[in-house]
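Note that this complex is displayed minus one protein chain, with the remaining chains in position.
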Amino acid sequence: MSDSALVVEQNYEQLKNLALQKHGEIKEKPYVLVGTATCGRAAGALGVLDTFRNEIDNRQLDVNIIEVGCMGHCYAEPMVIIYKPGFPPLCYGSVDEGKAARLVTDFLIEDDPCFEFAMAALEPNDLFPTFGDYPRGVYEQKVILADCGLIDPENIDDYLACGGYGALAKALAMKPEEVIAEIKDAQLRGRGGAGFPTGIKWETCHDTPGPLKYVICNADEGDPGAFMDRALLESNPHQVLEGLVISACAVGASQGYLYVRAEYPLAITRLHTALEQARAKGLLGESILGSSFSFDIEIFKGSGAFVCGEETALIASIEGHAGIPTHRPPFPAVSGLRGKPTLIDNVKTLSYIPHIVQKGADWFKSIGTPNSPGTAVFALAGKVVGTGLVEVPMGTTLRTLIYDVGDGIKDGKTFKAVQIGGPSGGCLPESALDISIDFDSLREAGAMMGSGGIVVLNEDDCMVEVARFFLEFVQNESCGKCTFCRLGTKQMLDILTDITKGHGRPGDIELLLDLAEDIKTGSLCGLGKTAPNPVLTTINFFRHEYEAHINEGRCPALMCKDLITFHISAEKCSKLCDACVGSCPVEAVYTRPDMLKAIHLDKCVKCDNCLTTCRTLYDAVIKKSPPAAEEGVS
Amino acid sequence: MSRKVTITIDDRQLTVPEGEKLLWAALDNGLYIPHLCGFRESERPAAGCRLCFVEVEGHPNPVTACTEPAVEGMVVMTRSPRVDRLVRTAFELIISNHRLDCANCAKNGDCELQRIAKARKLKLKLTRLRQLVKETPVDDSPQSFSYDASRCVLCGRCVWVDHNKAKVGAIGFIRRGISRKVSTFGEVCLTDSRCTQCGECVKVCPVGALTFKEAADK
Partner (left out) sequence: MGLMEGELEIIRAEVEAVLEKYDLDREKLIPILQGVQVKLGYLPKEAMRQIAEALKVPEVDVYGVGTFYNQFRMNPPGKHQFKVCMGTACHMTGGRIIMESFERRLSISEGETTPDREFSLERVACVGCCALAPVVVVDETVEAKVRPTRVDGILLGFGLERAAPEKTAPDEGIDQGEEGREQ
């Protein structure tokens, strides 16, 4: 081993031992982890955190409270984990102030672990099942999410104690070519959406001569239904940083950027903290870990433009311009930021890097499928029970993902479709549920891996409206530079809007298909090229819904507002209840002389309030499509 | 200076500088390829109008001629069913957002859109698409010319000469998506902006968006 490699190893071991020592001290007494990522906060985690603090302070208990990120079980937020010597670490879901107070009095003071609110234990034990005993745990295989929600994102020692930055120390002792060879051999494909082989991109950037090179972490997660990157940045920022430093070391870059959406303020705060701590430990800056490699990272806040997820637009944005894509080639790996070779990788892609460097390409390839090795991280949302972040091996079927990992469809409804890949992806029906999730199978099915957003749709979701929604999104986010995206998607959007309003015309479906094909081939950048996918897949699999709108003025899912009317079923309505009347914001619901309720259609704004209110009472409010006349007093 | 290469465009053998973009190689040799946003002086092609598609042997899909460098032995076709289809759609999309009133346009007879229509036998009339033009007032404030945003095709030539040739910095692209347009700081009329009324931008406008007033009087 060379002298410099020895120095790196010694420096790293020193950091790690110090971290382990601190970690050991924490473990000696009970401690509480509260998930305070954005999703946890939305569900009330900060109130829970305060309760724990106050209760523990008031009782002068010797208990540490640590804020952590997200474990991925968003359906059960806010989540709390309690470590108490003598008990297995236990995870509690849907914790509110009341439960928090009970956990302090009953568990931390007494020895009753309140199994009635516990979700699972984190380690096998004789008392309580672990996550691995549930279907979600059986099918999940966590690599980059493994530490999320368990380690303190604001304390670098937690990451170091789990072996963090070990891959960096290892990479610094390797030749850049060896690191790149490992990534290439692992066949890691970019998790930002397109699935381009990461190793080849690294090699191109490495092989392009130049004294100055840049690496950029693309954390401009803009897919409206995806939050994996946010969760990773909020829960385990050092994993991404380590990946970025390794990539810089491999391609020979001296400056790095984290391009983060401004909509993610907590992620930005936690990244700032992480950067400062990494600098203080000599993991960033001049001669990292005592090696000859110097590198630093700057955070660049995006300003709200989905198109900036596109590499060339992202670069334009850092350079101080509007985020408008340019023609490729030249690819950024050859000529990117300030005309210099620039490597751009997504948050998830970079998060895999430390694991691959540590455990090797063969380990990575043992997970997933031959053409798409590794795991896939999805943000599971919509009409599914187990919403949240999941990580499964590539090759898992959509059915397993939705029914086993996600625990099926909410409220006993019927599955209709799964939207995968956001605005660039597509909607797949029941018949496609057995295809395996990997880059190539999804593309063949007309969808796309995209960035990993999965929205489950049920019988109440109109597929024309879904397609319209995505086109509206693309229209709002189009940079406006190229004809096909600026005007083509506008034409498509206008057609779809007309269809959802009942103004569809014969031939509209064919025109949509024609335009879609030309936009796919003719657009300048990936945003435009993939924009028609949601329309193409919905026409392909749900053409009958389009036809019902156009030919019959009927929305089969009873969703399109212009094609439905609200009514109250006289058979079901109770004369004694007037909950619906009170729920109406516009006084459209009234009591008839016979005490049954009815709706003035001319006043009704179709807000759904009465229907939601009545559903649990008499379920008397119904929707009709095509619109029906008001039922008069009989 | 630079090396020459031999390429074939529409069965004609041409000797052109290596790396020259196909669009200029073709135009210099009398072969017309429709284009709006491409112009030689700009160092990086905008590739925004999507009209200059050609087929290049070995490429799976049509490519834009303004971005494709000439390489020895390259075989190029300016027409093919696929190219024609893309050009037709791009053209229809552009005119769906361009105020088509040729009879009352100062550029009638000297308009790039008319030239494209003629060359590719396309109609200057909307058949399958919707009219998207929003009525916007014409900026008549400069002495010698006027700006009609509803006729602008967003080629960006005027912005380029304003910034790089006239070096004024009065006009630029603002907003995005369907709202993207060429305008001034704060969207005021030209005379309230930094515009010096040098007229350079008017000279490069390929359509009737920026027109000299005497031309209109003719």
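Note that the chains are named A and B in the order they appear, and that numbering of residues resets to 1 at the start of each chain.
Going forward, a residue touches a chain if its C-beta (ideal position, glycine included) is under 8 Å from a C-beta of that chain, and two chains touch if they have at least 3 such contacts.
Computed from a predicted model, the values in this text were never measured in an experiment.
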{"item": "Displayed chains contacted by the hidden chain, counting the whole assembly", "value": "A, B"}
{"item": "Residue, one of B:R85, B:R115, B:H163 or B:K203, that touches the chain absent here", "value": "B:H163"}
{"item": "Which of A:F469, A:F484, A:F542 or A:F566 contacts the chain that the document leaves out", "value": "A:F469"}
{"item": "Of A:E182, A:D223 or A:D345, the one touching the omitted chain in the full complex", "value": "A:D223"}
{"item": "Omitted-chain contact residue, chosen from A:V7, A:C607 or A:I622", "value": "A:C607"}
{"item": "Touching residues on chain A - with respect to the absent chain", "value": "38-39, 41-43, 74-75, 77, 221-227, 230-231, 262-265, 300-301, 303-306, 317-324, 379-383, 387-388, 419, 422, 453, 455, 457, 461, 466, 469-470, 473, 476-477, 479, 583, 585-586, 605, 607-609, 612"}
{"item": "Missing-chain contacts mapped onto chain B", "value": "163, 168-177, 179, 183-187, 193-194"}
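Please note the rule applied: only the chains that are shown with their structure count from here on.
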{"item": "Approximate Å spacing (C-alpha centroids) for the pair chain A, chain B", "value": "40"}
{"item": "Residue numbers on chain B that touch chain A, as the complex places them", "value": "44-51, 53, 61-62, 64, 67, 82, 85-86, 89-90, 93-94, 96-97, 128-130, 132, 154, 173, 175-180"}
{"item": "Complex contact set, residues of chain A against chain B", "value": "305, 322, 326-327, 475-484, 486-488, 490-491, 494-495, 511, 514-515, 518, 521-524"}
